[in-house]
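Every protein chain but one is kept in place in this view of the complex.
Take a look at chain A:
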């Protein structure tokens, strides 16, 4: 079943005009913002496909920036997000590009805050539902619909076992988990989607695991 519950039919509450070009775009922007974990000073936004064609008309630019400011899909400040970003000291750069084979509604977001940087590539696949396909160069798959932990770590034996053991101990069920690595014993990234909110102490324990370099908590609802 592609649609799993009644609120994927009635909902989301959102600022118009398009569930895929507006609500989905907010969610991808917000995913990037929470991945960075702070208000960025620089935001580079590159639209592809249908997004590149119609981003002005659908307010996709306002929507992505609203997400980068951590607004929800139904936040009326989305309409003024460009101005709000400027006032908050976020430098925005927009561009369009071509990406053969990518979903027609794709956006790439690069955020910077001091020394911290992150890159997210996501697609809006309809009705406000999104798929995050790439995080910091790692091929992943995440919908942002569940509370999500993004863990950057070294590719070493036992790291995944350490993460899953901590979730189990905290009584938090893992719905989905995906790992990608740059190369054997090189950098790796694991995305964990949980069936319930991920408590602060658990996030702290995951952060303290050996070989784990950075942890972001993404909670879009």
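Annotations for the structure displayed:
Quick note on the criterion: a residue touches a chain if its C-beta (ideal position, glycine included) is under 8 Å from a C-beta of that chain, and two chains touch if they have at least 3 such contacts; residues count from 1.
Criterion: contacts and distances are computed from a predicted model.
For the omitted chain of this complex, the UniProt record lists the protein as "L-serine dehydratase", which is one of "ABC transporter substrate-binding protein", "L-serine dehydratase", "Phenylalanine--tRNA ligase beta subunit" or "NADH-quinone oxidoreductase subunit K". Summary of contacts with the chain left out: across A:25, A:46 or A:78, the touching residue is A:78. Touching the omitted chain from chain A are residues 1-20, 22-23, 50, 53-54, 56-59, 62, 74, 76, 78-79, 126-128.
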